[in-house]
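Dropping the structure in here first, questions after.
Only a single protein chain was left out; the remaining protein chains are all shown in position.
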Amino acid sequence: MPTAPIEFPPPVDSAKEFVGPPTDPADERIEVGVAIVGGGPAGLACAIRLTQLLAEEEALMESLGEVPVALVEKGKGPGSHLLSGAMMKPSAMQKLFPDLPEEDWPTYGTVEKDALYLLPNGKRAIPLRPTPPPFRNHGNHVTSVAQLGRWLAQQAEDAGVYILGETAGAKLLVADGRVVGVRSGDKGRGRDGEPLSNFEPGSDLIAQATVLCEGTQGHLTGAAIRHFDLGSEDPQQWELGVKEVWEVEQPLDRVIHTMGWPLHFAAKYREFGGSFLYPMGEDKVSMGLVVGLDYRDARFSVHDALQQLKGHPLVARVIEGGKRVAWGAKTLPSGGYWARPRQLWAPGMAICGDGAGMVNVPTLKGVHYAMHAGMFAAEAIFERLKAGRMCDDLSNYAAKVEGSEIEKDTYRSRNMRQPFARGFLVGGAIANMMEISGGRFPGGRWATHDDATVDVFIGKERDYPKPDGKKTFDKLSSVFATGNATRDDAPNHIRIQDKVPLEVALMWQNMCPAQVYEVPDEELEAAKQNGNGKPDGGHEVKLQITPSNCVQCGAITAKGGRLTPPEGGDGPNYQVT
Amino acid sequence: MKICVLVKEVPDAAVEKRMDPNSKRLDRSGEKNLNPFDTHAIEAAMQIREGGVADVDEIVAVTMGPESAFRALHKAVSLGADRSVHLTDEALAGSDVCATGYALAKVLESESPDLVLLGQQSDDGECYTIGAVVADHLKMPSLTQVIKIDVQDGKLRCERQAEYGYDTVDVELPAVISVGDAINEPRYPSLKAIMGAKKKPLDTKAAGDVGIEADRVGEQGSQTQVLAINPPPEKAGGEIIEDEDTNETVEKIVAWLDERKLLA
Partner (left out) sequence: MSILTYALHYEGEFNKNSLGAVSEGAKLAKELGGEAAAVVVGGDDLTDELCATLGQYGATKVYRAKGPEGLAQPVVDAMAKVIQDQGFKYALFGGGLLGFEIGAGLTARLGAGVTMEVTAVKAQDGKLVAERPILQDSAIVDVGYVDEPGIIIGRLNAFDIAEPGSGAAEVVDVDVQLEDHSTKAVMVQRGEQRGADVNIEDADILVAGGRGLGKPEGFELAEALAEALGGAVAATRAVVDAGWYPYAAQIGQTGKTVAPKLYLAAGISGAIQHKVGMQGSEHIVAINKDPNAPIFEFSDLGIVGDLNKILPKLTDAVKAKKG
C-alpha cells in the first residue's frame, strides 16, 4: 500500500487557531501605525521604505501615533533566523538606497566567473559550457542574509522603526472581516504548555495595516491564506536547503553550481536539486545543497547528502584545509508563478516575499523579490494612508507586483520546476527547452502538486559518510553550531501526528536536518518484526520528538506537519548564513 | 530605597569568542547581548520592589561600556528598571578589574544608591570580583554569589553557598550584593515594556562627569598586563563513541571499563 504523509495531517486547524479577534481589553492593546511581521529582507525593506515615504509627510507620520512602524521578529533579532545561498540581484538595494555606492553594501561584492557542473558520480564533474543563463550571476552580490538582515535592521532603527526581537507573531487579529493587527506569542510556558512562574502572555498589537513578511512557511501567512481563501488552485511546493559556511585557505574565484550526484537520477526517486558554492570574500565560502521536497525515498537526507557532497573532488578541493564556521537549513517555496497566492492581500493586510512564493527557482533568486515586494507594500499602504483612506483595499500592492520584475521573471520560468517530477533527466530536457524558448515552449499551465501527497517508500540504506567532526558533521553538532539555545522544557511548537507508518516516520527522521524526529530503536525493532524482519513500512511506530533542536527550516510543514513559531528568541541565532 | 543594578554588554553566546592577538583583549566584534547573569540581578531588584517589605522608589540600570552598550540598558529597562546610566568614554577602554571597579564605583557614587545589585559573573570571563571591588571603594558591606535575599528590619538577610555549606548573613544597607543564577527565574519583558524601554531616561556620562581620574582607568590605569596568549597544553584526546546501536555502545563501554579493572 503506497503511503503519503498527507494521510496523516497535523492536529491543527490554522484558520481557526491562528486567526481571531483581539482579546486584550481595549485599553491594554498596543496601537501602532503599520505592523510588520518578520525581520527578513521583505519586512525590513518594507519598514525602511515606509519611513522614507513618511519622512516627507510629517502630518501623516504624526497621525500614526507614537509608533508609526513596528516590526516583530521571532528570532533573537533580525538575522537570527535568516539563511539563504545567496547571490542577490542588485535591483532592490539600488532602489532602496539610491545614494549608497554598491561597494558600501553589506555584501561580499560581485563575482566575475561562473561555472556549472553535472556530477555523474562521486568522482567526476562535467562542466556545462557555456554556463546556461539561469546560472549566470554577473553583477549579483554574494550575500549573507543573516548579515544583510542585521544591517537593514540598523538602518530601520536609525529611521525610527520599532524593532521588537524575540517576539513571535502568533495570531492574526481579524475583526469585521479585516485584519487589525497581530498578537504576539506567549512566553514562559512549560513542556505541556502550562504557565511557568515567569509566564508572560502575548499582547495585541493593533495596526492600520499589517504586512506579513514571515518568509518561507509563514505561520500567519498560511493561516491568512486559508482564512481569506487567497490560495492558488496549484498548491505551493518547497525545497529544502542545507548550507555551511567554510573558512578556506585558498580563495574561491568563481560561483559554482552543480547538478546530479549525490542525488539519485532514476525517475522513481524524484530527486531534484543541486548544490552551490559561492565565495564570501577571500577567506570564506558559502556552500549548500537544495533539494525538492517531493522526493520519495524515506532514507534520503539533505544534510547527509551535503556531507557526502563534500567528498567529491570538485568540492573537497575548495574546502581542503578549511574549517566549518556555520551551518543552517531553510526551505524555499518552489511552486513558482502558478502556486503563488491568487491574491496577495486581504483587507488591512499584505503578504510579501517567500511567504507569497516569490522565488525564481531556476535562478535560485528571491532576496531581491522579497525586498521589492516589501517596498511595494510600503508604497501601497502609504498611498492609501495619504489619501486618508483605510487600508481595506490593497489591490494597489498587487498591481505593483504584477507590473514588476517579480511577475515577469517568475512567469517566464512558470513551468520549469514541474517537469522534474518526471525524474532528473526527462525533467532536465524539458526545462532546458523552456529556458531556450524563454518559457514559451511547451507553454500551458503545468500543475504543481503538494509535496505531502507524494508516496514514500523505504529505499536501500544510503552510503552517507560517517561524520568525522572535521569535514563531515552529524546533525546535532550542526544544530549546536547555530547557537540554538532553546530551553529543554519549552513547549512543543511542532504539530504532527506522532504515530505514523514506519516509512513516514523514517522520512521525517531523515529529512529533518536538526534531528527533531527520531524513531526509537525499540519501535524500529518492532516494525522489523512485523515486516518479516525488514523495515518495509506499514507498521505504525511512535516517534520521539525533540522540538528544542528545531532550527525553523519549515520542511515539516511541506511534508505533512505544521510548524508554528517557537517562543520568541528561541531557535537558531545564525550569524553569517 | 534606591537600587542600582550593574549590567554589562557581552558577546552573544552564539558568537565564537576569540582573543585579538594584537590588542590582547577579547575580540568584541559581532553580536552582543545583556549578560545573562545580570538579568537575575534585575529580577532580584524587581522582587524586592514587588515584595512589599521595602519601599523601592527607583531601580536604575548602570553600565560601563562602548556606545553599543545602550542596547543592554534598553533590555535592562524592559525587564523593569526605571531608567539607566551609561558610562562611556574612550579613556575607559582596556580597563582591568581594578580600574573598572573604580570607575563603576565613581558612577555609582553619583547615584547614591541604597543597594547595588549585580550578577556574580559575566559571560565574557570576569567572575565573582567586581562586586567586592566596587563595595570596597564605596565603603559598603558586600556579599557575592547570593542565592536568596529577604528584606527584614531595614536589613538584607542573604543566603549563599560557601565553602562549608549554606551561610546566612545579615547585611546592613547600603550594600553591594552580587547574585547567582539560582536566585530566581528572570521574567520575560512584556511587549509594552520592550516598546517603552526606548522612552525611559538614559543618561550618558563621560569619565569626567563623575570625577573619574583619567590616570586610574583605561590601559594606562590598569595594574595588570597580558604578556602572552598561549594555546592550552595538548591533551591526548579521549575516545569518542557515537551511540548508534546502543547495545554495541554499551558493550564497548563495559569492555573499556573492564580493561582498566574498574569492574572488579
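For clarity, chains are labelled A and B in written order, and residue numbers in each chain start from 1.
One rule holds for everything that comes next: a residue touches a chain if its C-beta (ideal position, glycine included) is under 8 Å from a C-beta of that chain, and two chains touch if they have at least 3 such contacts.
Note that the structure is a prediction, hence the values are computed from the model and not measured.
K.L.:
Can you work out which residue in B:Lys106, B:Arg160, B:Arg187 or B:Lys205 touches the chain that's missing from view?
P.N.:
Residue touching the absent chain, from the options given: B:Arg160.
K.L.:
Just checking the interface: what residues of chain B touch the absent partner chain?
P.N.:
17-19, 24, 26, 96-98, 101-102, 105, 125, 127-137, 139-145, 147, 157, 160-172, 175, 180, 182, 216, 222-232, 235, 237-243, 246-247, 249-251, 253-254, 256-258, 260, 262-263
K.L.:
Using the touch rule from the top, list residues of chain A that touch the missing partner.
P.N.:
469, 474, 476-477, 480-481, 488, 520-521
Basically, only the chains that are shown with their structure count from here on.
K.L.:
In whole angstrom, what separates the CA-based centres of chain A and chain B?
P.N.:
Whole-Å distance between the two chain centres: 37.
K.L.:
Using the touch definition from the top, list the residues of chain A that touch chain B in their complex.
P.N.:
30, 67, 70, 76-77, 150, 162, 164, 167, 184, 187-188, 196-198, 200, 202-203, 205, 325, 467, 474, 482-483, 485, 521, 573, 575
K.L.:
Flag every residue of chain B that touches chain A in the complex, lowest number first.
P.N.:
These residues of chain B touch chain A: 12-16, 30-31, 33, 185-192, 194-195, 198, 242, 245-246.
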